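One chain of protein is taken out of this complex; the other chains stay put.
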Amino acid sequence: MSFNTFGHMFRVTTWGESHGPALGATVDGCPPGVPVEATQLQHWLDLRKPGQNRFTTQRREPDEVEILSGVFEGQSTGTPIQLMIRNTDQRSRDYGEIAEAFRPGHADITYWQKYGIRDYRGGGRSSARETAARVAAGGVARAALGVLAPGVSVTGYMVQMGPHRIDRARFDAAEIARNPFWTPDAQAAKDWADYLDALRKSGDSVGAVIEVVARGVPPGLGAPIYAKLDSDLAAAMMSINAVKGVEIGEGMAAAALTGTENADEIRMGPDGPEYLSNHAGGILGGISTGQDVVVRLAVKPTSSILTPRRSVTRTGQETDLVTKGRHDPCVGIRAVPVAEAMMACVILDHLLLHRGQVGEGARGRIG
Amino acid sequence: MSFNTFGHMFRVTTWGESHGPALGATVDGCPPGVPVEATQLQHWLDLRKPGQNRFTTQRREPDEVEILSGVFEGQSTGTPIQLMIRNTDQRSRDYGEIAEAFRPGHADITYWQKYGIRDYRGGGRSSARETAARVAAGGVARAALGVLAPGVSVTGYMVQMGPHRIDRARFDAAEIARNPFWTPDAQAAKDWADYLDALRKSGDSVGAVIEVVARGVPPGLGAPIYAKLDSDLAAAMMSINAVKGVEIGEGMAAAALTGTENADEIRMGPDGPEYLSNHAGGILGGISTGQDVVVRLAVKPTSSILTPRRSVTRTGQETDLVTKGRHDPCVGIRAVPVAEAMMACVILDHLLLHRGQVGEGARGRIG
Amino acid sequence: MSFNTFGHMFRVTTWGESHGPALGATVDGCPPGVPVEATQLQHWLDLRKPGQNRFTTQRREPDEVEILSGVFEGQSTGTPIQLMIRNTDQRSRDYGEIAEAFRPGHADITYWQKYGIRDYRGGGRSSARETAARVAAGGVARAALGVLAPGVSVTGYMVQMGPHRIDRARFDAAEIARNPFWTPDAQAAKDWADYLDALRKSGDSVGAVIEVVARGVPPGLGAPIYAKLDSDLAAAMMSINAVKGVEIGEGMAAAALTGTENADEIRMGPDGPEYLSNHAGGILGGISTGQDVVVRLAVKPTSSILTPRRSVTRTGQETDLVTKGRHDPCVGIRAVPVAEAMMACVILDHLLLHRGQVGEGARGRIG
Partner (left out) sequence: MSFNTFGHMFRVTTWGESHGPALGATVDGCPPGVPVEATQLQHWLDLRKPGQNRFTTQRREPDEVEILSGVFEGQSTGTPIQLMIRNTDQRSRDYGEIAEAFRPGHADITYWQKYGIRDYRGGGRSSARETAARVAAGGVARAALGVLAPGVSVTGYMVQMGPHRIDRARFDAAEIARNPFWTPDAQAAKDWADYLDALRKSGDSVGAVIEVVARGVPPGLGAPIYAKLDSDLAAAMMSINAVKGVEIGEGMAAAALTGTENADEIRMGPDGPEYLSNHAGGILGGISTGQDVVVRLAVKPTSSILTPRRSVTRTGQETDLVTKGRHDPCVGIRAVPVAEAMMACVILDHLLLHRGQVGEGARGRIG
């Protein structure tokens, strides 16, 4: 899990810049015999694709994925799967004005300081476009889970936009795919639309909280101490652009609970132990319990905004910067399929790790 | 960063169980020529040591660290540094009652399911005792930072216990070492003492939020995408026992901010760019900005409590479980030096990574 | 160094099959600011390209490399460099006859057993075509060495074909590029041409020994025990298709020497210690001495031959197999630039590792 590679056994290396010729993912460690089709990966990419409604950037990125290796006659071979997406809409003139100045809150200043290279064409490697490669790789992970652990499903949705949270009592899973915010609360979707329209017109942006749930994860996934399932999930989510916080189960709220409140009590069910609550978010001691694995991540507001902000240029001139161009007023929207993809990759990775170190299934029985 | 090893260049492998013969850390990748003394590591271990006041477990763990390798005539040689701490207070009779039942909220059920091994003597590998090894390794990291980046300091403190937060207006760094809670708010320390006494008497426990700040971190540390400084910090903190949430800078609160509010504006100072705020927590695009690196972590309440909780045994019998023995009413207290140690390890690791990939110092100048 | 990735800091992941859409290398960890041009990488690829004379396969592989990421305005940015080579000459009909039978000495049987996938189109991932990606990546490594350690040069040449060794007394470095065998012995080149013509006509193939020398490697490269410079070189060379033996310095012949004979005695020269011989091949204790680093590798004869060999099919039928198609009579010839590429990658990788762990240059002075 270093540099541009993620995972232990299922290893995804993403590559590519926002305005270079192409970007993609080198997926190493996919088991053999998994059905992998470009159309299927395209399905997930299309969900992430911008420009589908007025709430995401109007850049047109067709994001067509091409499978260059590792798949033969529709099945993974066990060798690296190379996924490439050509960049087509490279209007770098939009970025001309920010070629010398640094956007406050954006990575262009730290990339410059670290590397001494200024790819002014829209963020280069730090652009959220990199996440398209993750979504494609996540599609491969989902396909592999479909073979190895067909009961696993991964679903992400937005639970907060700016200061506005959903009402959990209105949670309707079917609603998620029906609104532009991937939210399970239909009323929130309506309110947020108005809120975001107003923000957008004022040249501003806003943050969001995404929740991702993996259902059907068998107990026993996770490795001791530094490859704990929650530690790897935290790393995965925090690696997504603009994410500033990650929570498992109760998350930060766990601090305010007593041990009596926070304990997930256990009774015996027909198929084994059953938990009466899920404060833990499905993970104890870094290992899955068999309950839903629940992760939340906070996405900060887009730093590229139309409101002038004080900044400096490479030569040290002070300036008031406005970022024109086509930017997302709430980049959290497009983070939903990315967070799902990361969850799928981590779960698969730990399934393979567990199978390698321990074997098929859990070793310890209860009851 | 897999299994029991943490880090890319500065790699710490911890080993050992709470009631086995010993535990420790194999520290690989410490640069040569760093002064490393057992007394200096002992200093950090003593801070973490339990039983120093009525708010931490009354187990007596002398936690004396022995340096078995990698140090010659008081200096690191560049070879692995083996740090061993003998376990001495192994009163396993305290755990006899929970040998068959699983503590709700504790890792003993998932360890059993995964490995089919039941080390009933107090948590085994999942015990917080493992963190003593991290603190010792963190001492080596601090010593190396003292040579390679003498301006860096790492400080942790408690900012919330249960529902009670500190008042930032009362923040006094000098206060941190003066109270049993490592909190910079003297008034909070008094209030929390009463609060925790009451909780302890009622047989309950409570969570906490820790903040860790690294000052003097040069700009440019961090590696793209999956070894981002914040991603590695998230993994490091989430790997600490009982941690359920990790925040960088604004953290989860970033979701509620607008882009205008969240932007850290920049002006030129005498020595280069200066930020007018630090919502980012010192990290943009996964790379340090030169500001304070600010991380917060939520620690859940201890699951071993005296209040009966419903649970099951290995044979599937339902039971109401009370965990006797000597447990921390707020395990977050002892997490403070652990979180500091992890911060020190991550900063050093990225300093070495940066030096390897980019060379000494930042490459891009401003002004 | 696992699965399809090689290296610690300079990490090369190759991907692609002989008859898929493309193959390539994902190069992660190249320092920023290195001049990287497609034409320059093409130079090295053209050296490896088959069909240039009658002694290599007559397949036409234009092997045009495209840089898809990580390079901006002619310089590496510090982000992953994606190198892609489209497969164009995919005459899979040539392989129709071996779709069911396994070539003795070829990987197709073990790939089938391991993965249960039969890519009958010419070896798939196990084809020597994969090495084109290594040569391209090696070109990046050479470019980086040109910036970081400009005194380093890497040269490979053939020292044995079948039973025929070169005469070291006739060693002429200028000769290497003048003959189709990359041999420094002009007379050997003539003799081998006749020998190989005869073999080819008889439908047979033969092995070879390659020697690769890195000059100008500074002392101090190499990491203790398991990332020893020689251990990494052995892994790198043994990972090349058809290689069955690797030697450092005296290699296997070291077994027959006495300690008196094998010691490389040392005297002081004007610039520091000078060795009077180089039995060690430039490496002591896994760390470079500053002398030439000398590696030799034995390449077995091509297993795809026109002489019938006894074999079996997937359904267990016994058969006498002849491999038609366009195969190299001495695949060792084309291994020369591949071995050079691996040497360049390993030297660069250890330069970065050393810089990260120890800093610029050696720490211990002599004299």
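Letters are used for the chains, namely A, B and C, taken in the order the chains are written, and counting of residues starts over at 1 for each.
We adopt the following convention: a contact is a pair of C-beta atoms (placed from the backbone, for glycine too) under 8 Å apart; a residue touches a chain by one contact, two chains touch by 3 or more.
The model shown is predicted, which means the values in this text are computed figures rather than measured ones.
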Checklist entry - Considering the whole complex, which of C:A22, C:L41 or C:I117 touches the chain not shown? => result C:I117
Checklist entry - For the chain left off this view, which of C:L68, C:V135, C:V154 or C:M237 is in contact with it? => result C:M237
Checklist outcome for this item: Which of C:A22, C:V135, C:A189 or C:V209 touches the missing chain? It is C:V209
Item to check | Of A:P31, A:G272, A:P308 or A:G367, the one touching the omitted chain in the full complex | outcome: A:P31
Next on the checklist: If I consider the whole complex, including the chain that's not displayed, which of C:D46, C:E66, C:D191 or C:D264 touches that chain?
Outcome noted: C:D264
Item to check | chain A, residues in touch with the chain not shown (by the definition above) | outcome: 9, 29, 31-33, 78-80, 224, 352-353, 355-360, 363
Item to check | Hidden partner chain, residues of chain C it touches | outcome: 1-6, 8, 14, 102, 104-118, 125-126, 130, 160-163, 199, 204-209, 219-228, 230-239, 241, 244-268, 272-273, 276, 279-281, 283-290, 296, 298-305, 307, 309-312, 314-318, 332, 353-354, 358, 362-367
Checklist outcome for this item: Touch rule applied to chain B and the missing chain gives residues 3-5, 11, 13-17, 20-24, 26, 28-29, 32-33, 66-70, 72, 75, 77-82, 84, 114-117, 119, 124-125
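Note that only the chains that are shown with their structure count from here on.
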Checklist outcome for this item: Busiest interface, counting C-beta pairs, is A-B
Item to check | Between chain B and chain A, distance of the C-alpha-averaged centres to the nearest whole Å | outcome: 26
Checklist outcome for this item: Rounded to the nearest Å, the gap between Cα centres of chain A and chain C is 39
Checklist entry - Which whole number of Å gives the spacing of the CA centres of chain B and chain C? => result 45
Checklist entry - Using the touch rule from the top of the page, what residues of chain B touch 2 or more other chains? => result 224, 353, 358, 363
